[in-house]
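All protein chains but one are shown in place.
Presenting chain A:
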């Protein structure tokens, strides 16, 4: 299970990086989080999760689409902050569940891309479970290259299609 261990290590490492970033400024996560949500997340990170009671309102502004590089299944550093927010909500609400839909761009064969989409969803799932979410709360569905958001045979289209969509 070499790949999984690398993924897990990456998720942990990225989490540490994110935590370090948070201690200095709340605007580290420029593209995915508003400045009003970041401090809330930081506060919760040090509080007792059973008391904090994160609600859907706390996650509704978080990014729900996470992008990947070509033929890669590693979660990008900029995705981790939002994923921590989602993880917090799911950990606080054990009855809540989430579906992670993995997608690939059109390059490569369709069934191989199904596997790639699943790998990406698994990578996102690992970030969530490392941050306290039970795997029973997570369902993974790969759509491979079957559901592109953008039609077009160029890198900007492909980049938008290589993604995992997090859906409550």
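Convention: a contact is a pair of C-beta atoms (placed from the backbone, for glycine too) under 8 Å apart; a residue touches a chain by one contact, two chains touch by 3 or more; residues count from 1.
Here is the rule we use: contacts and distances are computed from a predicted model.
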Tell me the UniProt name of the left-out chain, picking from "NADH-quinone oxidoreductase subunit N", "Tol-Pal system protein TolB", "Peptide ABC transporter permease" or "Acyl carrier protein".
"Tol-Pal system protein TolB"
Residue among A:92, A:118 or A:165 touching the omitted chain
A:118
Could you pull out which residues of chain A are in touch with the chain that's been left out?
1-4, 106-112, 114-116, 118-119, 122, 139-144, 146-147, 151-153
